[in-house]
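Apart from one protein chain that is not included, each protein chain of the complex appears where it belongs.
Up next, chain A:
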Amino acid sequence: MSSRREILDLLRENARYTTEDIARLTDFSESEVAEIIEEFEEAGVIRGYQAVVDWNAVETDEERVRATVELNVTLDRETGYDDISERIAKFPEVTSLRLVSGDYDFDLEVEGDSMREVSHFISDKIAPIPEITQTVTHYIMESYKEQGMEFDDHDDDDRLSVSP
């Protein structure tokens, strides 16, 4: 018997599967699938649907620059991680923000149209936040896999077309 979780797995695999497709792939009826997805959306389990874009494959002169930034912060009695994260997450340039274990506190992902724009954003908007003690910026040079999807196409099916 299919579980509700399976619907999440399928949408993670391909958010464009129709409710009809998902019904065919599971033991749920089409209306049950629609209902479950709606419940997930209302409960905030599903936060959105996005395309996985390989920017290198986009045929345009526009550049898309991404960087991950390590942030160190200091906390005091009035300011916790949640307070700091709220300030940072509001910037549209920030595409992801996570609190992590290890040598630094936040792992930040930033997107911009040029390296200059991203550098300025870090130095003008992020670094001056009083609780931030250090930033280390890593520009992403090449992306090989995003959201579970490999970007190279070397995995062509080389099986015989018909076999016993």
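Throughout what follows, a residue touches a chain if its C-beta (ideal position, glycine included) is under 8 Å from a C-beta of that chain, and two chains touch if they have at least 3 such contacts; residues count from 1.
Going forward, contacts and distances are computed from a predicted model.
A.B. asks: Mind telling me which option in "Pyruvate/ketoisovalerate oxidoreductases common subunit gamma", "succinate dehydrogenase", "Aminotransferase" or "Aspartyl/glutamyl-tRNA(Asn/Gln) amidotransferase subunit B" is what UniProt lists for the chain we can't see?
C.D. replies: From the listed options "Pyruvate/ketoisovalerate oxidoreductases common subunit gamma", "succinate dehydrogenase", "Aminotransferase" or "Aspartyl/glutamyl-tRNA(Asn/Gln) amidotransferase subunit B", the omitted chain resolves to "Aminotransferase".
A.B. asks: For the chain left off this view, which of A:D27, A:E41 or A:D113 is in contact with it?
C.D. replies: Here the residue in touch with the unshown chain is A:D27.
A.B. asks: Pick out which of A:S101, A:Q147 or A:S163 touches the chain that's been left out of the picture.
C.D. replies: Of all options in A:S101, A:Q147 or A:S163, contact with the hidden chain holds for A:S163.
A.B. asks: Tell me where the left-out chain touches chain A, residue by residue.
C.D. replies: Considering the whole complex, chain A reaches the absent chain at 6, 10, 14, 21, 23-27, 155, 157, 159-164.
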